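Okay, handing you the structure first.
Note that one protein chain of the assembly has been removed; the remaining protein chains are unaltered in position.
In this document, chain identifiers A, B and C correspond to the written order of the chains, with residue numbering beginning at 1 in each.
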Amino acid sequence: MAVETTQMRKFLNDPAMVVKESLAGLAAAHADLLRYDVANQIIVRRDAPKKGKVALISGGGSGHEPLHGGFVGRGMLDAACPGEVFTSPVPGQMLAATKAVDGGAGVVHIVKNYTGDVLNFKLAAEDAADEGIKVTSVVIDDDVAVQDSLYTAGRRGVGATVLAEKIAGAAAETGGDLAKVTDTVKLVNDRARTFGVALSSCVPPAAGKAIFDLPEGEIEFGIGIHGEPGRRRAKLGRANEVVDVMVEAVLSDLKAKRGAKVLVFVNGMGGTPLLELYLIYGEVDKKLREAGLEPVRNLVGSYITSLEMAGASLTVLELNDELIRLWDTPVHTAALRWGA
Amino acid sequence: MAVETTQMRKFLNDPAMVVKESLAGLAAAHADLLRYDVANQIIVRRDAPKKGKVALISGGGSGHEPLHGGFVGRGMLDAACPGEVFTSPVPGQMLAATKAVDGGAGVVHIVKNYTGDVLNFKLAAEDAADEGIKVTSVVIDDDVAVQDSLYTAGRRGVGATVLAEKIAGAAAETGGDLAKVTDTVKLVNDRARTFGVALSSCVPPAAGKAIFDLPEGEIEFGIGIHGEPGRRRAKLGRANEVVDVMVEAVLSDLKAKRGAKVLVFVNGMGGTPLLELYLIYGEVDKKLREAGLEPVRNLVGSYITSLEMAGASLTVLELNDELIRLWDTPVHTAALRWGA
Amino acid sequence: MGRLTLTLIVEQVMDAATITSWMHGIDTSVRAERDHLVQLDAAIGDGDHGINMVRGFEAVVRALDADTGSPPGRLLVVAGRTLVSTVGGASGPLWGSALRSAGRVLGDEATFDGAQLADLLAAALASVKDLGTASLGDKTMVDALEPAVETLRSKIAAGEPVAQAVDEAATAAEAGMRATIPLQARKGRASYLGERSVGHQDPGATSTALILRALQRAVSSKP
Partner (left out) sequence: MGRLTLTLIVEQVMDAATITSWMHGIDTSVRAERDHLVQLDAAIGDGDHGINMVRGFEAVVRALDADTGSPPGRLLVVAGRTLVSTVGGASGPLWGSALRSAGRVLGDEATFDGAQLADLLAAALASVKDLGTASLGDKTMVDALEPAVETLRSKIAAGEPVAQAVDEAATAAEAGMRATIPLQARKGRASYLGERSVGHQDPGATSTALILRALQRAVSSKP
């Protein structure tokens, strides 16, 4: 039953310790920004709680790095609650984080829409309310690959999570109150759509083998961020054909105004190098302009990943002046940093 | 002879076009920072030439992204010359870049020590001198896996390249003259050592298959950044055993003073996720402190890569006050950004 | 003969040791089936269900072994809390809340009978459905738990011996588990797959069947 760690292409000591050891490394590298509360397995902003500032926390299974721990710091998250790889954290983590960051102005829980995340955050929010902390929760569900219907658990929360954490983090840092910050998370979620594709699966350390088998030369369309298979499999075509599918899926659901300014987020799933991500960005930029949209901000890189999966996702966020201003607001975290 | 692009886990239109298309995407995403000179296949800082500022250019084969194009911008490189994947650029690119960025104060060529890079840069520097431009060249050779002897082409240039570009870029941006900037590159190279390991090979798009075959559960010690095999192969052990080898290789060659302040650069080769890189950082940080060194700055992420290779390298740079100040100087490029 | 049996049954009471034995039994069987549960979850989820269940019930067993003298209801509440605080994922809060609710049915009573056993499993089911909003046929643990609860309740009401009734409940859970194979998932991660979820057995229904089978063993091993 012991997993042969040495049969994985991974740097590990013990699959059961990988999350904890990685968090310890994150904290050692960024002691100026954050600290690692080992007992509660949470990453907390160094200067939390900030009196009078609305706090933001998020969390979810690990394996999506830099999400969420890499986004803790000035202008973004106040705490992150990492579960085991691809497994939601437990309510005790979220409760501890909520208490650690509450500066009296309330705490916003940013929850990716997965049954596990939703249920665990729900139990935590109930406990926090019992302790007299004002908590609001916003569920992110931007993945257009999933139909939002009675027949599914609803759309998954994916790329929009990163954008919501940055933008609402800026709203909180610049003095927004609990309602304002909560609404900002919702606004980003409402105006953003994502679609992802995979060219490989990935190997969770505790399982020791790939979640599914994807032969070379095939592509999974409509994947999430847990190494799970997508909605359909096809022969891998040229990059511009793949991008066509991604752009069409996102735009047909987003229904942005013609001429709208947009933020384009081309995200790598962990194993796809920047060389290819920029090639994708080039194709996306072209197609969005052809569709009458104006990409005025972008983010290209691996920010919400699925371990070492080869793949990419496209998120398009329809901007307005306020969202642009909040996006441009200084941020200083391990993984996103500007103006500071 | 046509390469079956669809048999690779890659987003490509045509293997022959991947570098050009990726550069076009980079330029589309970062038009505020840089422009892509298609005819010469170079990436040039948007506001170049800057009159009176010493300019820095670098270049080499592609497939190492974000190196070098992602480092063009304020406080770092003035231009980058990307060759085909893993193939040195041609002298015409370096000459065009040198002319495009020369602001009258001279141009520093940062050259990674590979025969191809050295020879092509040499021919370019001769041409530039013929055109009356003051050019200095510094060859980076920080890879301790290679003996520097009559029996090798000398040590390879690897992780120190990123640090030299950042630090010398700061020296140039803050008014250093040609001699000063040139010496800064040399100083970084002198005080930095690197050692890399791989858990997989990688697939150059034009070749269509992996450069070498590394079974799961094995590790190559002493690799460079071209998907090439390393100095020796072994059974993959625990991460802390691997880190022991890396730290020992670097420190025994660096011979830093006890108590020295160091910058630690844990670099991913492209296919190793941040989860593992931070785990490695944690181990390295611990071992360096045990060895009596003080890690005061760090960089963790995939900055000088070998396509999608799974692997990592460790660079340790012995700092002094001036190097710390230059490291902390604002930088604004696609891949490295702070204070701006 | 029927009467004799009936008499024995009425006398069979369950207590804290039954719960402890049940939880140990779950621990043993999710360990044994860990890789199978991982495989099932890898096919239509994210491949962690076996790992989650093992982590959870390892912790439960540890918690119960440290707890001496608590009544059975209290032990179930401790087990539920332990699951909530160690498992994560969807199954943690669902089974955690289920066992907490189940335990509350017993209050501080030192023993319980078949009717109470049926009541506490019914409370567990209600809690899962309340929190997860899944119905029968959604391809979740409910598809194993609901038939088990119904079978247990009706068999006990019909006067069947507890051990036999629980055996039939476990068999019903196993049938419900297999019946998830042709279903398209409408809750949990598997629902993201749409039609591709058809043809695979639900991991949560599978572990639920293991949990019911462990209960049968715990109940039968009583003198």
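Criterion: contacts are C-beta pairs under 8 Å (C-beta built on N, C-alpha and C of every residue); 3 or more make two chains touch, one makes a residue touch a chain.
This is a predicted model, so every value here is computed, not measured.
Participant: The complex has one chain that is not drawn here; which of the drawn chains does it touch?
Facilitator: B
Participant: Out of B:Leu178, B:Ala207 or B:Ala291, which is the one that touches the chain we can't see?
Facilitator: B:Ala207
Participant: With the full complex in mind, choose from B:Phe11, B:Phe86 or B:Phe265 the residue touching the hidden chain.
Facilitator: In the complete complex, the chain left out is touched by residue B:Phe86.
Participant: Touching the hidden chain in the complete assembly: which of B:Gly69, B:Gly224, B:Gly270 or B:Gly311 does that?
Facilitator: Looking across B:Gly69, B:Gly224, B:Gly270 or B:Gly311, the contact with the absent chain belongs to B:Gly224.
Participant: In the whole complex, what residues of subunit B lie against the chain that is missing from view?
Facilitator: 1, 61, 83-92, 114-116, 119-120, 122-123, 145-147, 150-153, 156, 204, 206-207, 211-212, 224, 226-229, 231-232
Note that only the chains that are shown with their structure count from here on.
Participant: Counting only chain pairs that touch, give me the topology of the graph as line, ring, star, complete or other.
Facilitator: Basically the chains just string along in a line.
Participant: In whole angstrom, what separates the CA-based centres of subunit B and subunit C?
Facilitator: 56
Participant: With chain centres taken as the means of their Cα atoms, state the distance from subunit A to subunit B in Å.
Facilitator: The computed centroid separation for subunit A versus subunit B comes out at 28 Å.
Participant: Between subunit A and subunit C, what is the gap in Å from one C-alpha centre to the other?
Facilitator: Between these chains, centre-to-centre, one finds 33 Å.
Participant: Of all the residues in subunit A, which ones touch at least 2 other chains?
Facilitator: Those would be 85.
Participant: Please output the residue numbers of subunit C that touch at least 2 other chains, ranges allowed.
Facilitator: As it turns out, subunit C has no residue touching two or more other chains.
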